[in-house]
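Pasting a structure below so you can have a look.
Removed from the display is one protein chain of the complex; every other protein chain stays in position.
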Amino acid sequence: MEQGTLAELEARVRRLEDQSAITRLIMTYGPAADAGLTSLAGQLWLEDGSYDWDANGTPCHGSADVDSMLQSNGHQNLIAAGIGHFAGPLLIDLDGDSAIAVNYSLIMRRDGGRFYLWRVSAVRWDLSRVDSGWRVRRRTNRLLDETGAGRELFGGTLAEVFGEAAK
Amino acid sequence: MEQGTLAELEARVRRLEDQSAITRLIMTYGPAADAGLTSLAGQLWLEDGSYDWDANGTPCHGSADVDSMLQSNGHQNLIAAGIGHFAGPLLIDLDGDSAIAVNYSLIMRRDGGRFYLWRVSAVRWDLSRVDSGWRVRRRTNRLLDETGAGRELFGGTLAEVFGEAAK
Partner (left out) sequence: MEQGTLAELEARVRRLEDQSAITRLIMTYGPAADAGLTSLAGQLWLEDGSYDWDANGTPCHGSADVDSMLQSNGHQNLIAAGIGHFAGPLLIDLDGDSAIAVNYSLIMRRDGGRFYLWRVSAVRWDLSRVDSGWRVRRRTNRLLDETGAGRELFGGTLAEVFGEAAK
């Protein structure tokens, strides 16, 4: 087993803590969005971060804009009817004070007394470490449907993370 | 990079281990429930823990009661027909020997040869560290449906975890 100094070990622990903090950040979004805690959800983003939530949608620019989007009648009607903004486990790629995370987003709604899968998306998270901790610099969602948008997002992101191995 | 003594670093590692142990505990429930390993599932709870599984249900009191519920004809019929008690990734908030975890529960059943989403719930886990490790002190499930019960559970729990930031 490789050993080292306390400083070397501390750097390894720091990487694990970064992964834990990023997981906590991302896993806060869904429950906050479902509960209508719009300010908490917005604060997950950098002030000048962005949320590109669909190939055919208008991205949110900045944490205040994410907050506003979640305060809109559209979102408020969704949560009144019952909805789950589920986020899957993360593939995290750390690079110092930046990170990329990849996961699936499943949004579930009600129809005739049953839940159904409304949107199934590929998600790429670009994250930055700032003084207050990790924040979302950019989130991109693309549907895993016949348009190929989700497939393309996953493909491009894995190519960036894995380089030659993804060829 | 901040440094410190071996004892300080050990405390940071301990926190990461706690998160890992809590994840392992919670991720055991679904497979144990699906497989009918009722005793294993019950042992995840404290002897005097509780499982408040629905707004309109009668909570289980104690690990033996969770075990009994899973031995009931109701549950045994569900697993004979095929069922998946899926648990999503955790938002964990550690506080010494206690912790709160938040996630989604999706229960999937069969209907006419297809799987469908039977129950989609907000879940709050209250956990305690005892001599034998982490155990469930209380689990609360609420449907993310038009009743607003799931929304309320997520909202109240995030308010407790994030304080002012969740206002």
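Chains: A and B, in written order; residue numbering restarts at 1 for each.
Heads up, the rule we're going with is that a contact is a pair of C-beta atoms (placed from the backbone, for glycine too) under 8 Å apart; a residue touches a chain by one contact, two chains touch by 3 or more.
Keep in mind that what you see is a predicted model, and the values were worked out from it rather than measured.
Note that of B:Q43, B:S121 or B:T157, the residue touching the chain absent from this view is B:Q43.
Here the missing chain is touched by one residue of B:L46, B:A64, B:I79 or B:L94, and it is B:I79. The set of subunit B residues touching the chain not shown comprises 6-7, 9-11, 13-14, 16-17, 20, 23-24, 27-28, 30-32, 34-37, 39-40, 43, 79-84, 86-90, 108, 110, 114-117. Where subunit A meets the missing chain, the touching residues are 1-6, 9, 12-13, 16, 19, 88-92, 102-104, 106, 116-120, 122, 143-148, 150-152, 154-155, 157-159, 162, 165-167.
The definition used in the following text is that only the chains that are shown with their structure count from here on.
Inter-chain spacing, taken between the CA centroids of subunit A and subunit B, is 22 Å.
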